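Every protein chain of the complex appears in place save one, which is left out.
Letters A and B mark the chains as written, and numbering starts fresh at 1 in each.
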Amino acid sequence: MVSAAIGITSGPVVTVRRRGALGLLRSTGLAGLASAAVIAVASVLAIFGPLLAPYNPELPNLSMAWVGPAGGHLLGYDFEGRDVLSRLLAGAQSSMIGPLGVVAGSMALGTVIAVVAAWRQGPLDTVISAGLDIIFAFPGILLAVLAAAVFGAGLTAAAVALSIAYMPYVARVLRGAAMKERGQPYVAALEVQGASGTSICLRHIVPNMLPLIVAQATIMFGWAMVDLAAISFLGLGVQPPAPNWGVMISENQPGILQGYPLPALAAGLCIVAVVIAFNVLGERLFEQAQAGRR
Amino acid sequence: MRWRFLARRLAMLMGSLLVASFVIFGALYLAPGNPISALSGGRALPPASMHVLEQRYHLNQPFLTQYWYWLENALHGNLGISITLQQNVSSVIAARMWTTGGLVLYAALIIVVVGIGSGVVAALRPGLVDTSVLVSTAVTAALPSFVAAIILILVFSVKLGWFPALGNGTSFWSNVQHLTLPAVALAISSLAIVSRVTRAAVREEADREHVQTAISRGIPARQLIRRHILRNAAIPIATVSGITIASLIAVAAVVETAFSLNGLGAYLVQAAESKDLAVVQGISLVLVTAFVVINAVVDLLYAALDPRVTLGSRAQ
Partner (left out) sequence: MSPRRRTSAAAAASIAACACALLATACGRSVNASTTSGEVSPTHGLVTTTAAGTKPVSSVTWAVYRPVNSLDPIFAFDYPENTAISLMCESLLLQSPGGEIGPGLATVATPTPTTMVFTLKPGVTFWDGDPVTPADVVYSLDRQMDPSYGGFYGQVFNRVKSIAATGSDQVTITLKQPDYWLEGELSSMPGIIIQKSYALREGKNYGTPSGGIMCTGPYEFKSWTAGAGVTAVANPHYWNSSVRPLAKQIVIKGVPSAASFTSGMLTGAIQGSYYFGLSNLSQLEHSSAVRVYQGPGQSTDALVVSATSGPLANVKVRQAISLALDRQAIISQVYDGAALMPRWLANPGTFGYGQSVFTAAYDKSPVLNQNLAAARKLAREAGVAGQTITLGTSSELASISAETGAYQQAAEAIGLKVVLKSVSAADYINFFTSAQARKGIDGFITVNYGDYADPAALLDTLAMPGGDQNYDNFSNPQMTALLDQAEGTANPDQRAALVAKAEELAARLLPWIPNVQPTNVLMLSKGLTGAVASFSYMFAPWADHLGGTG
């Protein structure tokens, strides 16, 4: 969380040359492209996973519990005799949709607050900044646990809680960038021409911040995925028997002690692979965003 | 200057704590249904018990009054009664506090020693050492604590048999044994960040002009490291260490569940699953307070280390 933030320095700022998305990707290097590929695969699975699953991911077959890879079941069976590969494929959906919601929610909210604070400045900015400082103190997982106790366990409550918990961080990071944009000469020029605050923000400031927003969203997806998987692992997010990578780790954990670690490990590796991909791509994008602004 | 900064930061933290306690308490009213059904976790209670709950939580009073009573009770150590265990929440917390405290302390130790140590070593010895530290931090940075937990259990407990897999120990030494794998699992992803930041900070300091001057004057390396580099690099290192240690408090719940430790975090999760709201509120309050206290200590440290501290949000 902090490493990305440490990277922000204050230097002389120029208007960003807006590159196309493809150009941006190419500039992130081999690691960035590989990560983008992993993310693309995961996204495809998130949409088509349940259709691609070779066997029924939810039907138990107790007599086949824990059996290893054999004949068509590439990753073997889990603790209730369900096909592990099918469950991973089907589980991609809930494992990816949750973080998407968290990112969408916190980025939208955070961007709005950051831009408003940067635009208005003065006392409103002070209040907002102070407010952000204050609610910074609520760790996301705690808020999600509280939400589960109040509203019942489930993905929605957890995702909403995490959005709220992440929002101050997004707002802080973006506020700095928005302030820089605000101080640009073109903004003053537009104001003189009579453009409204809203239109300047929406048409110029936010788009100029886009590389940073995208980079932040990418990194945040990784954190949200880890946190949501943790919450599902705790039993407070996606509920078994619904397939989900975090749930699969906790369901199959007893297997590790009994000598059948494959189901839990496979799910763990899926999570780690996707999170690494988002982290690496996000960090590369962050560097690009800063480089573009120097 | 320093004291004004400190005072402002502490005021912010107290504000955070107050807002957090308000949210924790107010959750009772966000729950679907009425507060009584929330407090009973949806269980059917006999009328006598419902009456007791109404009285204890002053449910007939206005919201802010109830909040005040709750807060006042909490400050006196009375956090209500657990509906599933029929016990005082405070005694439940007291029984489990040491496990969580020990775990977080152990993990913090690992983060400080291994994280900072590896960062310093990587910064001062470029080449193979540097690369291997960078590689391992890149790998462990993305390892969620519960994935690390199952890998650690598989490798060190089941295959190698060096450590017990689950549960708490009975004596001090067996406690340390039982807490080792959990502490490593808890520390592992934060290690990477602390290591990287340390490495960057030390590198930056080592390149500074005054250090170069000292080198040219022939001052011995060890003295150099201690007096010039580390002292100045201490600020971002302490800051990031403090922040990551504070964040351990929340993630401890996940690790405790994975290793079946009877800590506060694990019980918080169980209480949330049983909808035992009084326990959830009590433990949340304790954890958030600990989080705020650690942040305050970090700020104190920061103010102590950097004489040039000024007003305004500190750069993170």
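Keep in mind that, in the parts below, a contact is a pair of C-beta atoms (placed from the backbone, for glycine too) under 8 Å apart; a residue touches a chain by one contact, two chains touch by 3 or more.
Everything numeric here is computed off the predicted structure, so don't read it as measured data.
*Asks:* Looking at the full complex, which residue from A:P54, A:G68 or A:G183 touches the chain that isn't shown here?
*Replies:* Of all options in A:P54, A:G68 or A:G183, contact with the hidden chain holds for A:G68.
*Asks:* Based on the whole complex, identify which of A:P50, A:G131, A:G176 or A:P241 touches the chain you can't see.
*Replies:* Of all options in A:P50, A:G131, A:G176 or A:P241, contact with the hidden chain holds for A:P241.
*Asks:* Of the residues B:G15, B:P35 or B:G169, I need the one that contacts the missing chain.
*Replies:* B:G169
*Asks:* Footprint of the hidden chain on chain B, which residues?
*Replies:* 41-44, 46, 82, 84-87, 91-92, 95-96, 131, 134-136, 138-139, 151, 154, 159, 164-170, 174, 260, 262, 267, 270, 273-275
*Asks:* Name, in rising order, the residues on chain A that touch the hidden chain in the full complex.
*Replies:* Residues in contact with the chain left out: 29-31, 34, 59-70, 76-77, 79-81, 235, 239-241, 251, 253-254, 257-262, 265-266, 269, 272, 276, 280.
Just so we're on the same page, only the chains that are shown with their structure count from here on.
*Asks:* So how far apart, in whole Å, are chain A and chain B when each is placed at the average of its C-alpha atoms?
*Replies:* 22
*Asks:* Quick check on the complex: what are the chain A residues that touch chain B?
*Replies:* Against chain B, the touching part of chain A is residues 1-3, 5-6, 129-130, 133-142, 145-153, 172, 222, 226, 229-230, 233-236, 246, 249-250, 253, 256-257, 259, 261, 264-265, 268, 271-272, 275-276, 279.
*Asks:* Which residues, counting only chain B, touch chain A once they are in their complex?
*Replies:* 12-13, 15-17, 19-20, 23-24, 27-28, 30-32, 38, 141-147, 150-151, 153-154, 157-158, 165-166, 193, 196-197, 200, 236, 240, 243-244, 247, 249-251, 253-254, 257-258, 268-269, 271-273, 275-277, 280, 284, 287-288, 291-292, 295, 313, 316
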